[in-house]
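In what follows, a structure is listed as structure tokens, so that the remarks can point back to it.
Heads up, one of the protein chains got dropped from this complex, but the rest are sitting where they should.
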Amino acid sequence: MSETNEPTVGNYQRGLEVMARLWGQEVANDMLMFWRSVHPDIERYITAFALGEVWARPTLDLKTRSLICLASAVVLERADQIRLHTRGALQNGATPAEVAETIIQLMIYAGFPAAWQAMEIANQVIGDRREKTKS
Amino acid sequence: MSETNEPTVGNYQRGLEVMARLWGQEVANDMLMFWRSVHPDIERYITAFALGEVWARPTLDLKTRSLICLASAVVLERADQIRLHTRGALQNGATPAEVAETIIQLMIYAGFPAAWQAMEIANQVIGDRREKTKS
Amino acid sequence: MSETNEPTVGNYQRGLEVMARLWGQEVANDMLMFWRSVHPDIERYITAFALGEVWARPTLDLKTRSLICLASAVVLERADQIRLHTRGALQNGATPAEVAETIIQLMIYAGFPAAWQAMEIANQVIGDRREKTKS
Amino acid sequence: MSETNEPTVGNYQRGLEVMARLWGQEVANDMLMFWRSVHPDIERYITAFALGEVWARPTLDLKTRSLICLASAVVLERADQIRLHTRGALQNGATPAEVAETIIQLMIYAGFPAAWQAMEIANQVIGDRREKTKS
Amino acid sequence: MSETNEPTVGNYQRGLEVMARLWGQEVANDMLMFWRSVHPDIERYITAFALGEVWARPTLDLKTRSLICLASAVVLERADQIRLHTRGALQNGATPAEVAETIIQLMIYAGFPAAWQAMEIANQVIGDRREKTKS
Partner (left out) sequence: MSETNEPTVGNYQRGLEVMARLWGQEVANDMLMFWRSVHPDIERYITAFALGEVWARPTLDLKTRSLICLASAVVLERADQIRLHTRGALQNGATPAEVAETIIQLMIYAGFPAAWQAMEIANQVIGDRREKTKS
């Protein structure tokens, strides 16, 4: 077994860093606390594997990855995930218009109701962010 | 009723043009013939609305739209759609590595088996394209 | 390109009329305002294409179309859609018993929990309608 | 416990009769043999409960029930079920155009690709039936 | 038709007994009242068929059946079903750790968010049960 086939020891630490860049430090902390309260091993798998391994990969930037994950959340109709990945997209340089286009593009694949409900949720995140930036 | 609320008369023609840019003229023709054989109204709705209205929108380019649609196809486990949107992504400048990253990103959302089966399908499209470019 | 392949200019207007017949003027107005608040283009696509093209087609009446859409909403477990298409079915002549039969028929395809939750939602719409008719 | 709450003894027999009316004797026999080969208890549950209880209910006729089940099969993308319920719809008086309308109606709820693939499958059943009627 | 192919007359009574063993008498009564309020025939089908036929089968005990149903509820993201089958699993001898393992096992098949949301719901049931046992 070559060492390159082994998960490196620093995955968890890298996961924490990716999380902060992806959603901002405040939301990252909230998510981390939430996942820990749910189950410590689930938190560990999310941080070390999902964030530290998968989200940390090169080739696609965090904005594109967020739009891809938003797309998956729209078609699976997962409200919390639509919220989270909209936030991640905006945090990493997507405009509100690009978030809207991602959702409109999926009308023809996810069904119209899935798209309009996703847009309603995304609008709330976009609105909240605007409020915060103002104040 | 203001005119901006009406679908413009040129939607169908624009749909044909988007289709050709999106998948290349040859695949676009194949898809068009296939849809017509299935049902003329379905073909018309796809060309004039799905391609001519939705895919034709600005703000996101055809590469990003293809990756978004690929994402939706991966989580919904639609084999034919994985094939089509992989082709569209490559045709519009995505590298095979970017297609692979889109699928790997979704391992944690769609389930591991959905991702590895999607990658197997995408690999075939990538391989076919390489063959063609060589010859 | 023959003109018959083009979406006619009056689709949006026709969509407004279908909407009013389908759900009654009051609910139609509510939906229209809601969709506009979500995204003007989504509202336009729903009114001109979904209502003005698809729902406006002949061969099946609005009652049958509503039961078909109710069926799709039951198996996809979309609560808001169950509400809307129950309303559309009742508005277009379906009896409460026919709505119930549609849902009971799907127990064996959608799983029992999807059916009993759909029935609970449909019952609320049926009850609300009875209240209104009384007063 | 009143007796009306008990499944009546004749459910299995009634299921066999419903099956024959629903799909025609030949297809009904094929399905029965197939289900028996899969698992005798599954066959018994399908015949006595799914057919003998649910499909046997009054209020909606077999044509409408078939269109409802076709709708569920389209959105769940179950190819074999699309085939079976198209056959049931045609057998009980639906026209090919009514089957097509059911599928077109669902474009906006199931996603366009689910609809066009369903139509391709339904067309085969419609074509096969035409061949048979001719000979 | 041999009699062994017929649903026996005592299915409904057996369903009531299975329900009480499965979730405890109190929850069983609540569910029964709820299902009756939804639709008397749905209640009858659930009690006589789902509980009295399927859940009553031998070969797998109620704990294993509950974990299997919990698994299906996790991947289908049905919150009420996660609650009910967690309760059934605990009632029939599963430990909170076994419930947690069932959910963690499904992270790689259902997607990470489906698993962490299921765990949050299951934790509430586990917590409620602990409270009750204490008092």
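Chains here go by letter, A, B, C, D and E, matching the order in which they are written, and residues are numbered from 1 within each.
FYI, a contact is a pair of C-beta atoms (placed from the backbone, for glycine too) under 8 Å apart; a residue touches a chain by one contact, two chains touch by 3 or more.
All of these numbers come straight from a predicted model, not from anything done at the bench.
S.K.: Considering the entire complex, write down the shown chains that touch the omitted one.
M.R.: Across all of the complex, the chain we cannot see touches A, B, C, D, E.
S.K.: Can you say which of C:69, C:90, C:110 or C:126 touches the chain missing from this structure?
M.R.: The single option touching the absent chain is C:110.
S.K.: Under the stated touch rule, tell me which residues of subunit E contact the chain that is not displayed.
M.R.: Missing-chain contacts on subunit E: residues 49-50, 54-55, 57, 59-60, 64-65, 67-69, 71-76, 81, 95, 97-98, 100-102, 104-110.
S.K.: Please output the residues of subunit B touching the missing chain, sorted low to high.
M.R.: Here the touching residues of subunit B are 77, 100, 104, 107, 111-117, 119-120, 123.
S.K.: Considering the entire assembly, which residues of subunit C contact the chain that has been omitted?
M.R.: Against the left-out chain, subunit C lists 108-113.
One rule holds for everything that comes next: only the chains that are shown with their structure count from here on.
S.K.: Using CA atom means as chain centres, which chain is nearest the centre of all the protein shown?
M.R.: The most central chain, going by mean C-alpha position, is C.
S.K.: Starting from the Cα centroid of subunit B, hunt down the chain whose centroid lies farthest away.
M.R.: Using the mean of the C-alpha atoms as each chain's centre, the farthest one from subunit B is E.
S.K.: Measuring between Cα centroids, which chain is at the maximum distance from subunit D?
M.R.: A
S.K.: What is the distance in Å between the mean C-alpha positions of subunit B and subunit E?
M.R.: Whole-Å distance between the two chain centres: 42.
S.K.: Counting in whole Å, what is the centre-to-centre distance of subunit B and subunit C, each centre being its mean C-alpha position?
M.R.: 29
S.K.: Could you list which residues of subunit B touch at least two other chains?
M.R.: 45, 49-50, 54, 76, 81, 108-110 - these are the residues of subunit B that touch more than one other chain.
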